[in-house]
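Pasting a structure here, questions to come.
Here the complex is missing one protein chain, while the rest keep their positions.
== chain A ==
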Amino acid sequence: MPSLKLSFPVRARDFLAGGHGAARIRQVLQQVGFPPEIIRRAAIAAYEAEMNIIIHSYGGELKAHITPGAITITAVDDGPGIPDIELAMQEGYSTAPREIQEMGFGAGMGLPNIRRCADELEIKSGAGQGTTVNIIIYNR
């Protein structure tokens, strides 16, 4: 089965380049010819995952694995990690530093937004261990 892997480095606090990887993923999905609704969900999930790395970590990587049946988006970072994942999944709950919230980011909608777009969502994290967010969107 044909498959395609993409990967983009993401730097901490690099708001100017923020969303660049997600935009490339969207472009690729469009050129490949996925249905618009699938592309929209994948693009939003990728964007939020990328912003999470920028806001909360010391840097990481945004990856996409694309097959005809599914789009898997993985965001890996090394950072302080998420101490309480359940809490982080609540809308409006944010651990983003004040100065970032003042810039209009980190409103605590990132993970809830991802969950709304994903068919499957898995988060591996712990204090001091970094975070891996794995998002699957099925094409059906």
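Quick note on the criterion: contacts are C-beta pairs under 8 Å (C-beta built on N, C-alpha and C of every residue); 3 or more make two chains touch, one makes a residue touch a chain; residues count from 1.
Going forward, contacts and distances are computed from a predicted model.
Trainee: Consult the UniProt record of the chain that does not appear here and report its protein name from "Helix-turn-helix domain-containing protein", "Periplasmic hydrogenase large subunit", "Probable glycine dehydrogenase (decarboxylating) subunit 1" or "ABC transporter substrate-binding protein".
Mentor: "Periplasmic hydrogenase large subunit"
Trainee: Which of these, A:A12, A:V28 or A:A107, touches the one chain of the complex that we don't see?
Mentor: Selected residue, touching the omitted chain: A:V28.
Trainee: Which is it among A:P68, A:P97 or A:G126 that touches the chain not included here?
Mentor: A:P68
Trainee: For chain A, which residues touch the unseen chain?
Mentor: 1-4, 6, 19, 22-23, 26, 28, 30-34, 36, 39-40, 43-44, 47, 66-68, 139
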